[in-house]
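Would you mind keeping the following structure in view while I ask a few things?
Every protein chain of the complex appears in place save one, which is left out.
Just so it is clear, A and B label the chains in written order, and each chain counts residues from 1 on its own.
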Amino acid sequence: MSKPNVNNPFAITANEVRSRKVERFVCFITLGMTWTLILPVLVILGFLFIKAWPALSVSFIFDNPEQNMTAGGIWGPLIGTFMLIIVSLLIAAPIGILAGVYLNEFARDNWFTRLINLAVVNLAGVPSIVHGLFGLGAFVYFFQMQRSLLAASCTVAVMTLPVIITSTKEALASVPQPFRVACWNMGASKWQTIRTIVLPNSISGILTGVILQVARAAGETAPILFTGAMISSRIADSGWASMVPYGLEDRFMALSYHLYIIATQWQNVPESFKYGTAIVMIGLVIAVNSVSIGFRIYLRSRKKW
Amino acid sequence: MGSLLGNYLFRWLIKQLQDRSEPIIVCIIYICGWSAILFVIAIFLFVFKESLPALTGIETEIAVGEIEVEQLDLGEFTTSPRWIPESAKKPAFGILALLVGTLSVTVFSILLAVPLGLGAAVYVSEFAGNKTREILKILIELLAAIPSVVWGFIGIVVMNPLITELSGEAVGLNILNAGIVLALMSVPIIVSVSEDALRAVPESFREAGLAMGANRWEMIYKVLFPAAKNGLLAAVLLGIGRGIGETMAVLMCTGHSVNMPTSLFDPVRTLTATIAAELGEAVRGDLHYHTLFLIGVVLFAFAFIINLTADLVVKGIRNQGNV
Partner (left out) sequence: MVNLAQAWAEKYQAERSEITIEISGGGSGVGISSLTQGLADMANASRKMKAKEIRRAKKEFNLDPQEFTVGKDALAIYVHKDNPIEEITIAQLSAIYEEGGTTNTWTELGVTLAGTSNPKIVRISRQNNSGTYAYFRQHVLNDNDFKLGSIDLSGSADVVSMVEKTPGAIGYSGMGYATDGVKMVKVKLDDDSASVAPNAANVINGTYPISRPLLIYTPQTPTGTVKDYLDWILGKNGQTIIEEMGYVPLK
């Protein structure tokens, strides 16, 4: 300890100066670490975008792959991914939301509930290829769906379930208890309360979770590899058939699988197409995630309690 | 008069519908609530069921009266590095090299991701101003959104040339490549769970530390880290789980080579990539097919153990009354 300055006992000591230097140093280092993580990714994304630029155009999005994947666009895979997302969410959202309702509103605080929560966490951690194996064994073979949009959607639905359950649970938990008590005091039943007050007030939080999973469903490849994805088929260029080209029992093209194929197994695909497909995928998930983030910010600003 | 009656009748009908249906709806809610357990058990059961024939033996009739039994040799499965399932002479089903591949890529990615992720979490939680924090959290969330196959693509077109340029190695598809890509993929979850853990430490802890004369850094590593250690450990475990379970990115970046690696620049193959690459070819009923499912069981077991540990570790927070 250095001698205190008798003229001004509150003057900054050498220790303090060193201490502040250490603090600033650590702040600098951790900031550097943060940028080490973010900056390379931004640079890589920029690089991908520049390489993709020659291919990006309206026709790239809306045309089907032509001339042996060397020309045209990615419409077939794009619409396939959309349909996969829609069908899988139609399956996962109701089950997931109602499960979240159960966990937050009905479940008692006992070992069984703890087991369910453990199951949700475990479901979230299952590797995506194991989901694919499950989909193959259960939906394709056991339930006889064969390789189809339906089987793939069911597989993706099981994969996206945990996050929907968790975010519903949290959204419901953020609705203040007095809201519910007031309803019960007025003679409403539990479900009536949930239906009329709790759910409407937590809908943004629920939607945030659901939208996040849209992005995940769009990006995953492993679950659909063996449950329904195919390389190509005739897709109509216009009309209703081009908007809904796959039936539930058909195999389908998907953006993620398409990128995998043209990046590793196809000849003569222009480089810009591969980058273009990657950029479209990234753009899709970023757009969807931005909607989800926007929702979160809107939710926070709108809360009246 | 008639319309008033009709009005009451209508309202009575609706109310009857709502009242009668409520127990049904509640019943559906209960079932949905239990569905998570159902699905986890179902996943395990189906994958295990499809893998059983590998363990119990598959009988095929080669010629009239002549039955050949194929069975997996568990000893070979767990200890041999030779994975040659479609050999013309003698198939070998050893997953040791695949296991080492998975572990080496995962461990390397954790070694990169944990320090950086922790540092970023510390910055975001302790040093950043409110506006900066929001922006950084959004950026990191967007990082998490990049799909696995795009990361694989990045590994091929960006990391591969980078590695070959900078190191002079022949091929850039190796542990280093996959490890870096996997690290960038695991970082968002490590950062967000760590940041949650740090934020969960009450403000009073920080104030107490600072009041004692510690500077921010001393307060962080002497007060916050011990207090949040369970959450931080959970973050690392979740990052490991992500690494072990990743499929497409490692399929495209590791070089997909059955190999016991001796350096970071060696190509390897992971358990997940093996399933993804070979399941299409294996005919249902074949030893190869059922062994691939057995690998799925192994992966499921890994993920289960890691998640269970992470969950118990986080529960430790509540039990110790730290936060």
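The rule we apply is simple: a contact is a pair of C-beta atoms (placed from the backbone, for glycine too) under 8 Å apart; a residue touches a chain by one contact, two chains touch by 3 or more.
In this text, all values refer to a predicted model and were calculated from it rather than measured experimentally.
Student: Check each of A:7, A:265 or A:301 against the chain that is not shown and name the one that touches it.
Tutor: A:265
Student: With the missing chain put back, one of B:188, B:241, B:255 or B:296 would touch it. Which one?
Tutor: Candidates B:188, B:241, B:255 or B:296; residue touching the omitted chain: B:255.
Student: So one chain is hidden, and I want to know which residue out of A:67, A:185 or A:238 touches that hidden chain in the complete assembly.
Tutor: Reading the full complex, the residue touching the unseen chain is A:67.
Student: Taking the full complex into account, find the residue in B:116, B:249 or B:282 that is in contact with the omitted chain.
Tutor: The single option touching the absent chain is B:282.
Student: If the hidden chain were put back, which of B:49, B:82, B:199 or B:229 would touch it?
Tutor: The one listed residue touching the chain not shown is B:82.
Student: On chain A, what residues meet the omitted chain?
Tutor: 66-69, 146-147, 229-234, 251, 261, 264-268
Student: What residue numbers in chain B mark contact with the hidden partner chain?
Tutor: The list for chain B reads 60-62, 81-90, 92, 97, 160-161, 164, 168-171, 173, 255-259, 267, 269, 277-278, 280-285.
Simple rule for what comes next: only the chains that are shown with their structure count from here on.
Student: If you average the Cα atoms of chain A and of chain B to get two centres, how far apart are those centres in Å?
Tutor: 15
Student: Which part of chain A faces chain B closely enough to touch in the complex?
Tutor: By the definition above, chain A touches chain B via 19-20, 22-23, 25-27, 29-34, 36-38, 40-41, 44, 47-48, 51, 94-96, 98-99, 101-103, 106-107, 115-116, 118-134, 136-138, 141-142, 158, 161-162, 165, 189-192, 215, 218-222, 225-226, 256-257, 259-260, 263-264, 274-275, 278, 281-282, 285-286, 288-290, 293.
Student: Touching residues of chain B toward chain A in the complex: what are they?
Tutor: Within the complex, chain B touches chain A at residues 18, 22, 25-26, 28-30, 32-37, 39-40, 42-43, 46-47, 49-50, 115-117, 119-120, 122-124, 127, 136, 138-143, 145-150, 152-154, 156-158, 184, 187, 191, 215-218, 220, 238, 241, 244-248, 252, 272, 275-276, 279-280, 284, 292-293, 296, 299-300, 303-304, 306-308, 310-311.
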